[in-house]
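The complex appears here without one of its protein chains, the remainder shown in place.
For subunit A:
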Amino acid sequence: QNILTVCFSVGYSVVALNHVIDFKEKKQEIIKPVSPSELFPSLPIVQGTSKRIKVLTRLTLIVSDPSHCNLLRSTSANIRLYDIIAVFPKTEKLFHIACTTLDVDLVCINVTEKLPFYFRRPPVNMAIDRGIYFELLYTPAIKDSTMRRYTISNAISLMQICKGKNIVISSAAERPLELRGPYDVANLGLLFGLSEGEAKAAVSTNCRATMLHGETRKSACGVVYTVKKPRKVEEEETVPACKKAKTQA
């Protein structure tokens, strides 16, 4: 709760609370997310505007085996309660599967150790076409200098393949002092090799697009994919909203 208070004072307008599930341990069940209204009876107002801050819930799945992905396809009721779903692939095959067929909003890129696989252009381009964003974390870089090197090297190799598109930078802060303001994070994007506009988008427009992608995923769930019409509606719903976000940002 402390962390959220600091978030608001630093200037963020939407925060997502993450819940991590690691499949290596047995008997992992997806529990219901903590509802934000339990934490704050009334959310404070964003700096400079008169709207209230939004708190979303997010699920991260650490997959190291293709059988773990079956969970995403099963219509478990609890998965749908989360606003954003992210997957953390550990092998190249899983990265390919996540970019091409899995129904997620974010693909997390490991920053704490050397990547066991190299990025290749085809799956990354397919992910960009599908509207999936790649996520980089910056809090390990604050804690340890070895992690700093891995963060920057993994980020640079990702940039070379995806040319700076579809990147989201987020923090995995566990304490309020590990959080950094939005402009500071956008500056870190410059270190990773993004251009200035792309770096600011990594903190603002791309995050909003991820949220909208999550919403369309929720609404279109349950429709059989062989019919093309609902799919088109999904795409159209995302595109104008993104354009609106760009003019507002």
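Basically, a residue touches a chain if its C-beta (ideal position, glycine included) is under 8 Å from a C-beta of that chain, and two chains touch if they have at least 3 such contacts; residues count from 1.
Assume contacts and distances are computed from a predicted model.
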Answering from "RPP14 protein", "Nucleoporin 43", "Sodium/potassium-transporting ATPase subunit beta-2" or "Eukaryotic translation initiation factor 6": the UniProt protein name of the missing subunit is "RPP14 protein"
Among listed residues A:T57, A:S157 or A:N187, the absent chain is touched only by A:N187
Subunit A residues touching the chain left out here are 10-11, 47-48, 50, 138, 141-143, 145, 148, 175, 177-181, 183-185, 187-188, 190-191
